[in-house]
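Note that one protein chain of the assembly has been removed; the remaining protein chains are unaltered in position.
After this line comes chain A, so read on.
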Amino acid sequence: MAKAGGITNAVNVGIAVQADWENREFISHISLNIRRLFDFLVQFEATTKGKLSALNEKLDTLERRLELLEVQVSTASANPSVFK
């Protein structure tokens, strides 16, 4: 059987444990909220990325259209006689 006989100053340990519980509640609270903040940032990044890429796609399309129009205009201005 155990020879090192358990906790000798139970009262002090009990007080320390109690204080520890209080501290830990505070720490848990803070850490949880930090994690929530982090979650938010991750999600924010994901959605923002998604929205930006959708915007980018649209801009790409517009850019190509614009290029096309530029080419068309250049062909027209190269042959002004046709549009008299």
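The definition used in the following text is that a residue touches a chain if its C-beta (ideal position, glycine included) is under 8 Å from a C-beta of that chain, and two chains touch if they have at least 3 such contacts; residues count from 1.
Everything below uses one rule, namely that contacts and distances are computed from a predicted model.
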**Complete:** Looking only at "18S rRNA (guanine-N(7))-methyltransferase", "Origin recognition complex, subunit 3", "Anaphase-promoting complex subunit CDC26" or "CYRIA/CYRIB Rac1 binding domain-containing protein", the name UniProt gives the absent chain is "CYRIA/CYRIB Rac1 binding domain-containing protein"
**Message:** If the hidden chain were put back, which residues of chain A would touch it?
**Reply:** 1-7, 10, 13-14, 17-18, 20-22, 24-25, 27-40, 42-44, 46-47, 49-51, 53, 56-58, 60-61, 64-65, 68, 71-73, 75-76, 78-79, 82
